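Structure incoming, see below.
In this view, the complex is presented without one of its protein chains, the others remaining in place.
Chains: A, B and C, in written order; residue numbering restarts at 1 for each.
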Amino acid sequence: MPIMSYIQAITLALREEMLRDDKVFILGEDVGKKGGVFRATDGLYDEFGEYRVLDTPLAESAIAGVGIGAAMYGMRPVAEMQFADFILPAVNQIISEAAKTRYRSNNDWSVPITIRAPYGGGVHGALYHSQSVEAIFANQPGLKIVMPSGPYDAKGLLKAAIRDNDPVLFFEHKRAYRLLKEEVPDDDYVLPIGKADIKREGTDITVITYGLCVHFALQAAEKLAEEGISTHILDLRTVYPLDKESIIKAASKTGKVLLITEDNLEGSIIGEVAAIIAENCLFDLDAPIMRLAGPDVPAMPYAPTMEKYFMVNPDKCEKAMRELAEF
Amino acid sequence: MPIMSYIQAITLALREEMLRDDKVFILGEDVGKKGGVFRATDGLYDEFGEYRVLDTPLAESAIAGVGIGAAMYGMRPVAEMQFADFILPAVNQIISEAAKTRYRSNNDWSVPITIRAPYGGGVHGALYHSQSVEAIFANQPGLKIVMPSGPYDAKGLLKAAIRDNDPVLFFEHKRAYRLLKEEVPDDDYVLPIGKADIKREGTDITVITYGLCVHFALQAAEKLAEEGISTHILDLRTVYPLDKESIIKAASKTGKVLLITEDNLEGSIIGEVAAIIAENCLFDLDAPIMRLAGPDVPAMPYAPTMEKYFMVNPDKCEKAMRELAEF
Amino acid sequence: MANRHTKLGLSDQEVLDIYKSMLLARKVDERMWLLNRSGKIPFTISCQGQEAAQVGASFALNKEKDYVAPYYRDLGIVLSFGMTVRDIMLFAFAKAEDPNSGGRQMPGHFGQKKNRIITGSSPVTTQVPHAVGFALAAKMEKKDFVSFVTLGEGSSNQGDFHEGLNFAGVHKLPVITMVENNQYAISVPLHKQIASKNVSVRSVSYGMEGITVDGNDPLAVYEAVRDARARAIAGEGGTLIEAVSYRFTAHSSDDDDNYREKEEIEQAKKQDAIVLFANYLREEKILTVELEKKMTAEINSIVNEATDYAEEAPYSMPEDTLKYVYED
Partner (left out) sequence: MANRHTKLGLSDQEVLDIYKSMLLARKVDERMWLLNRSGKIPFTISCQGQEAAQVGASFALNKEKDYVAPYYRDLGIVLSFGMTVRDIMLFAFAKAEDPNSGGRQMPGHFGQKKNRIITGSSPVTTQVPHAVGFALAAKMEKKDFVSFVTLGEGSSNQGDFHEGLNFAGVHKLPVITMVENNQYAISVPLHKQIASKNVSVRSVSYGMEGITVDGNDPLAVYEAVRDARARAIAGEGGTLIEAVSYRFTAHSSDDDDNYREKEEIEQAKKQDAIVLFANYLREEKILTVELEKKMTAEINSIVNEATDYAEEAPYSMPEDTLKYVYED
């Protein structure tokens, strides 16, 4: 099986889906001739032509809105937001339109669009090229939010998103793009949206997280294993709507739960995860729920000192995990 | 002390602040000559003139963005979004700009704007005139979100919001506008932003909620009192950032906690409230945390059957509270 | 000498149909106000004063192929595109059988896939990029349809108007945008909404044709849309049409209309397209007294029957609230 980086897996998934279904097309800023500022669409313009890989004007609400219209017609648009931070001008189209179309039309119309965006920090991107924006959308029934943690998941989940008949927000960690590599089958597989995935089996503590933090948690778990601490790691994969069952099971399994997000703490995804646990398996817990997240400041600063202070990393994970294990 | 409706209290707060400080001005759709579609600015156009009560073009991103500019200059804009549902085109201005200005400029610039919007359902407003949108913003440090539950709070908190040197989103329940009446001093008082408020002292169960649901919970508590169930009710008042200390205290007090929101459940404000409790006073709990909210559907339908099914009401509160008490 | 409509290639029967559609829209609208004022439906929002633009435009489109993205006043468009009066009344009463939304949306939020009426929401102007998306699909799929989208003049100040039309302009997409300029956005008059000398001049920003027409003249609107459609199908891109008329009613049943002078309204009603077009048809001896009677009777019975049916029809079950969030 070939070894692929996260971004190669994304490109491959796009290409496979475009070959499979000629209704699939890509639109966004610089996705065409340039192949995307991160090269996610590298080569696709040459292979599929200008209208399958469309360089749009610089206007996110139109990228989303035109995509939504095309999707209602029956196309399969994959819209790229150049950075997750720049999805915000498109919020009205995403929340008022994409999320509500099936419901408001009593199942008459639907919006099979996928909106991809690179999110996350640790790349000297400062306030507006580092944000985690998933929480903004994680209260909107009708939407699905997928955040793969590694190359294998990225390919299988992106293909699932494109085939899904409802709108999917698909957030890719920009630091993972070239950092993470693993075996990725070059055949056709899809992974289920809406299901969390156990990334490591363990018995002492449970870590529930998603995105790049899964990687950090895995690294930390390796170290702790040397000290005899056994970590169970659940990767949410789909952060909205959450896979309650898997969360409850994972939390109950060890009775000690650490939730991790790269986002700032208050109002983040892991608040809802904590609530699900507190509602459903409170009496299985042997320790208070613990959360590790960015500080509650508007976004990650540029200076390396402050960026490091903000960003979750393996050391911070390890520290929190040990503390929980020792509770 | 005069008896005032919720909306009268709002109008009075606006008027008092405009008289106190001539930098305060109002801008929004139909706020001028018409006095607002809900009459929140009734009479102010005649009293203060066109440029203190400015009818803007129909463009929410400009209402927010122009307000932000004026606020940076040193004015005190009070922007009205005609319905909370229509704040969505302004999300980029609010989250990327208002929330981050002080931080990104290292305290050099600030945005003392208040953005008012009527939210909430039970008024035959259907999907787009019934929503609770606070969760969309409740992950954005730099913002404050205030949601008063009654006329007295509305006046004191709106005055505080206008005087606050940071951006405040101020959501008023549109059904409360004429439903709720109480004594409201016509002198100058302000209430603290960032502090929750105990609306009823009790010993058996704790209800934590905000907005119109406070009223529902109070009604239910009256009934339950007849059965000997004593309810402690904490009104969050400011839903972001949350008053952790008061939440922990209220939860610990009875050990049985019901969280209520009119929003749909997953990803709502009360998820974070549950997380705070589960982190900080898990071992003080005698029952799993319980949540009562709208169903996870995109928004409240129009037909009376479905609107009623969606909407929280005193009966639903009573039922949940009794269940919790009996746990 | 040929009269106006034959010069446009319209038969006598076709202009009669146009008139009948206008009248039908008016009568349905009037009924909804009655139902609202008698407490039977909680809300209504009106097409009155805009029927000529709506119907004139619809008759210039291909009702078998084109997609329309109407806004809340476009009763005249959706009736022309195949929605029935019964459908409308089921919508007004919020009944389960309502094809637009199953009773979920407020009246006026049209949508019906089988008639290619694109589902709409309340936040204004979001439909503009959608229509551009349909037009993009037409170009990509090499299909010979156009998309037709409407909005109010106040709504043309939203960012989505600019972003959507520029997108269409860059790719010369077959989308026709008709702004129904009724002089007010709720209480705010045109000159406080829009800085340009009119709405159609905004087309220069998008490299497309722009034209302002008399929205009280269904033939003028017909001609503008017909020409726009021909250009669109020929690959020459979109057109921005401004149809100027006046809003006869309050903004909606929730509005007390306290911001404009009664005289202004009376003055505007002198240009009522229903009256003017009937006069034209009478002068041309197309609309006879007899025909008129028959038409009125027919419309009345359609409206009555639809109202009765809708009033009797059941609501959705409470638990239906939970349906159709995602595909099943």
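Criterion: a contact is a pair of C-beta atoms (placed from the backbone, for glycine too) under 8 Å apart; a residue touches a chain by one contact, two chains touch by 3 or more.
Not measured: the values here are computed from a predicted model.
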Displayed chains contacting the withheld chain: A, B, C
Hidden-chain contact residue, picked from the options C:194, C:220 or C:325: C:194
Chain C, residues in touch with the chain not shown (by the definition above): 157-163, 165-166, 168-170, 191-197, 201-202, 204-208
Chain A, residues in touch with the chain not shown (by the definition above): 29-30, 32-34, 37, 55, 57-59, 61-62, 85-86, 88-89, 124-129, 295-298, 301-306, 308-310
Absent-chain interface as seen on chain B, which is shown: 25, 51, 56-57, 59, 61-62, 64-75, 77, 89, 92-93, 96-97, 100-110, 141-142, 144, 164-166
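Going forward, only the chains that are shown with their structure count from here on.
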Where chain C touches two or more other chains at once, by residue number: 101-102, 104-105, 109, 121-123, 159-160, 325
Shared-contact residues (touching 2 or more other chains) in chain B: 61, 85, 88-89, 127-128, 296-298
